[in-house]
Every structure is written in structure tokens, then in C-alpha cells.
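A short worksheet on the structure shown next.
What you see is the complex with one protein chain gone and the rest in place.
For chain A:
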């Protein structure tokens, strides 16, 4: 690592931290590309912590690159951005920011919101619908700490092609996993590019990098995002494998059967709920919650812990989610 390199930690699963190193040139290159996609900006209002790559790039380095002022508001996500008429303000958003943005009104020409770090929430769509025709614009960035920004798309209330993303010009989608070029199939989002980070202690970046998303290529420079390829969720920038959560509960409470379901969340974009069956009747939701809080420190506990009579499974052992949700109605829900 040189004095101009910067390190960014991704929270691995089970709390371990993985450190990724990016050179100053990589960061500068990324900021230049982001500036081109976002267009002219007079001022930045930043709701993303700058300890993460997303906030660092858009809340620190982009304003410096453009030589414009920035105001950091990640500690007060309810605070409405101030703005003078005609000013081109970039709002660096977290999922929770969209709840506040719905209260904006009037002529918002020049205001552009950038969204990343998680899937678009219903609040995002509600805000986009309310602000339609006001001049408000929004752009979503798809990326990761390992790769930096990979692709972008414009957000609108009724997009013609909502799920189509365009790769940043220096990123290539590795499509050798597609077996039928006439009718492309789903594949992992696997990219090559000069901005991939180095794992701490290594001389060069991994190449290519596979992300935890499933995509369907659209031509050479675009793709449809189909969803997460695994049961990996990200809450407050912390990654959590639901399989690891289930394993932890099974080890801690032998005999308990359980399943975790990923859930969309208005504030944190992603969250999860835990459903468990305990024949002994001795394990409470608070017990489960406390065990997980201890095992996965810094990661929010499940949004709901629900005790059900049994976790319904098919003949092959696969959880019947429809029956599980039906069983959960009226079941014992433990206050979190």
C-alpha cells in the first residue's frame, strides 16, 4: 500500500472484516466517470457516511473534483436539503433519505439524487411519482467496494425499461458464462475493469470479480438485474449471509428448526425476518434475538422473530414459504 492508497472495509459474514485497497488513480478515475453520468453540479448534500466507498466518492472526492461545496447530513437523515432557486444540487442518498425527499415540493429543476448501497425501496418510487414534473432527476449506481461503480440507470416513476443498466465505459461484463448467445440466460454479474480493488496484502486486483447478483445481458454494454444470486443481504452496509444466521441459531439452540427470509425494508432497503419452531417451548424470540446480537455484532437483529408451530417443508425438505407466511399470521411474534 502506498501513501496515496485508501482502504475500505467490507463487513464479511460472521463479523469478520475484509479490507480492500484502492489507488488514488482508481478513485480519481471513478469520480470522473460519476461526474460525467450525473451532469453539472453546483453543490453536494451528502446523506451517506464517508467511511464507506459510496460516501467517500460522492460526498468527499466528487465535490473536491468539481470544486463545489458539500454539506454532510448523514447524522440527520430527516433534514431537508437547503437550496437556492436554480441551484444544481446533488443529493447523495441512502434508502432512508427517500422518506424525507417525498416532502420536497415546487420547482426542483437541477436537483439530482443519486441512489446506491441497496435496492430501490417503495419510498423511492413514491417520491419519484410525487416529484414527477418538478424537474427532479435521480440516478442509481450499482457497484461494490470490490469493483467500485459498475453500472448506472436513470430512475423515473414509470420507466420504460426499469431493470436495464448501462455499464460504466471502463467496465466489461464477462459473458463467457452465457451458453446461448441467441437467447441469453441468467448469469452472475461478473466484471472486468481497471478500478477493481486489491485485497489487502495482494499486489494486484482480482480479475474478473463476481458479485452477488444475477443478470441477463442486453447487448454488449447493458444488462437486466434479476436479483441477488445468494441469500446474502446487506443491512446498513454490513453483509450478512442468512445461511450463517440459521447455522448460528441451530448451534445455539439444538432442536430448533428455523428459516430466515430476506425482506425489503423502507429504511434500510434490505432486512430479514426469522421464523422458528421449538418443540420444547423454552426458546423465546428474545433468546434468539440476544444470541444473534452477540454473534453478529453491529448487524441489526431480524426485523421480526416469529414462533410457528412448525416450519412447513416440501417432500424434498424445501421450505414452503407460502405456508410459512400463512402459519405466521396469528403466530407468536416476539417484540424486538
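Keep in mind that, in the parts below, contacts are C-beta pairs under 8 Å (C-beta built on N, C-alpha and C of every residue); 3 or more make two chains touch, one makes a residue touch a chain; residues count from 1.
Just so it is clear, contacts and distances are computed from a predicted model.
Within the choices "Acyl carrier protein", "Putative spermidine/putrescine transport system permease protein", "Peroxiredoxin" or "Ion-translocating oxidoreductase complex subunit E", the name that UniProt assigns to the complex's undisplayed chain is "Acyl carrier protein".
Residue A:267 is the one among A:35, A:199, A:214 or A:267 that touches the chain missing from this view. Contact with the chain not shown here comes from a single listed residue; of A:4, A:76 or A:297, that residue is A:76. Only one of A:27, A:100 or A:291 touches the absent chain when the whole complex is considered: A:100. Chain A residues in contact with the hidden partner, per the touch definition given at the top, are 74-80, 96, 99-100, 102-105, 236, 266-268, 335-336.
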